[in-house]
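Shown here: the complex without one of its protein chains, the others still in place.
The block that comes next holds subunit A.
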Amino acid sequence: MPDITRRRAYTTAAAVAATASAAAPTAAPAATAAARHDHTAPDSFDEVYKGRRIQGGPASGGGHHHEHGGGYAVFVDGVQLHVMQNADGTWISVVSHYAPVATPRAAARAAVDELQGAPLLPFPTN
């Protein structure tokens, strides 16, 4: 996908996830692009956890006027989960806001645990 931006690639991956039902993982966004962008960014991930697709990877700036992900985006079944990185490097999400975990993947898994199968709602974008 060298001819499209990371953001577009990511949106495409999310759209695929939204329509696929527990499908096998498809190509995750290019981690090499993330490494160029921010050498501290965690790796991308894409897996099915407890029957739900969780994905994470670098997201380009712009478009996120309401939250802080440190340039990293996480999705549960294609719906973006708001995540934040703490100053000590740990992560929290909007559904597990007071219990830091080590990685964005752990935050995504904690969200799936918390949701007990419920759909995540998209967070406000303005």
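Assume a residue touches a chain if its C-beta (ideal position, glycine included) is under 8 Å from a C-beta of that chain, and two chains touch if they have at least 3 such contacts; residues count from 1.
The criterion applied here is as follows: contacts and distances are computed from a predicted model.
> According to its UniProt entry, is the unseen chain "Na(+)/H(+) antiporter subunit F", "Phenylacetate-CoA oxygenase subunit PaaC", "Tyrosinase" or "Energy-coupling factor transporter transmembrane protein EcfT"?
From the choices "Na(+)/H(+) antiporter subunit F", "Phenylacetate-CoA oxygenase subunit PaaC", "Tyrosinase" or "Energy-coupling factor transporter transmembrane protein EcfT", the unshown chain carries the UniProt name "Tyrosinase".
> Which subunit A residues touch the hidden chain?
61-62, 64-68, 70-71, 82, 84-88, 94-100, 114-116, 118-121, 123-124
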